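Note that one protein chain is taken out, while the other chains of the complex remain in position.
Showing chain A:
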Amino acid sequence: MDFTIKTMAEYAAEGKAPEVLFFVGCAGSFDDRAKKITKAFCKILNKVGIEFAVLGQEESCNGDPAKRAGNEFVFQMMALTNIEIMNAYEVKKIVTTCPHCFNIIKNEYPGLGGNYEVLHHTQFLRKLMEEGRLKIEGGTFKGKRITFHDPCYLGRANGEYEAPRQLLEKLDAELVEMKRCKSNGLCCGAGGAQMFKEPEPGNKDINIERTEEALSEKPNIIATGCPFCNTMMTDGVKHFNNNEVTVKDIAELLAEAEDL
């Protein structure tokens, strides 16, 4: 990164508070592919001039995979740890690039004493766009076909279908919808802790089914809004030996449009 990412601790040491806490998440911190999404999002925030911070080493897993697997102990251990730290920094507003972090902090942390305004990065970026702080020139994507894969934990779980689409529309590309989209969207196969295990026996893997559907729309780009969807769809595209179609997070597409 060619600028410095500041932590909450550093802001606190300066006696200041950032506009928003970027909760990076495990995938965004450690997974090589997801790190690119993290960086792209940071570049946009930096370009717009948003004062943001991350928790850095003080961040813990949000607890989602443990919770969905049924381990309430491990979930609450993580949740209460994060809440304690975030409350100590008097965090008000959180943005995430991962719908799983977004969902759990927004919906399940309040019951444990963590009350914040939580936004998915597509919601945050849309807000910046509406406020005129973020301007998107989509020239690079003119004539391209993009299909968006709805993440379950953003869409069905929280009813947000429009924010990612409104951002994509700004790219001047042709947005094509898969047959199963929005509230009927098909899971990528990673949710519910499936990311961390082999699937149960069946005819095919879920991500293959989903990628097949996406590819049938003949897109140039499959857009995602979740690091796990991104991995699953990338694997799916590889499975079909397709070198033409790329899988990109909306943050990456916006950063590319701005040549960041």
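One rule holds in what follows: contacts are C-beta pairs under 8 Å (C-beta built on N, C-alpha and C of every residue); 3 or more make two chains touch, one makes a residue touch a chain; residues count from 1.
Following the convention adopted for this analysis, contacts and distances are computed from a predicted model.
> Leaving aside the chains you can see, what is the UniProt protein name of the one that's missing? Options: "Cytochrome c-type biogenesis protein", "Glutamyl-tRNA(Gln) amidotransferase subunit A", "4Fe-4S dicluster domain-containing protein" or "Multiple sugar transport system permease protein".
According to UniProt, the chain not displayed is called "4Fe-4S dicluster domain-containing protein".
> Of A:Ile50, A:Ala190 or A:Ala251, which residue touches the hidden chain?
The missing chain is touched by A:Ala190.
> In the whole complex, not just what's shown, which of A:Ile50, A:Ala66 or A:Leu254 touches the removed chain?
A:Ala66
> Name, in rising order, the residues on chain A that touch the hidden chain in the full complex.
1, 4-5, 7, 24, 26, 28-31, 35, 38-39, 42, 54, 56-57, 59-61, 63, 65-74, 76-78, 80-81, 84, 103-104, 106-108, 111-112, 152-153, 156-159, 183-187, 189-206, 208-210
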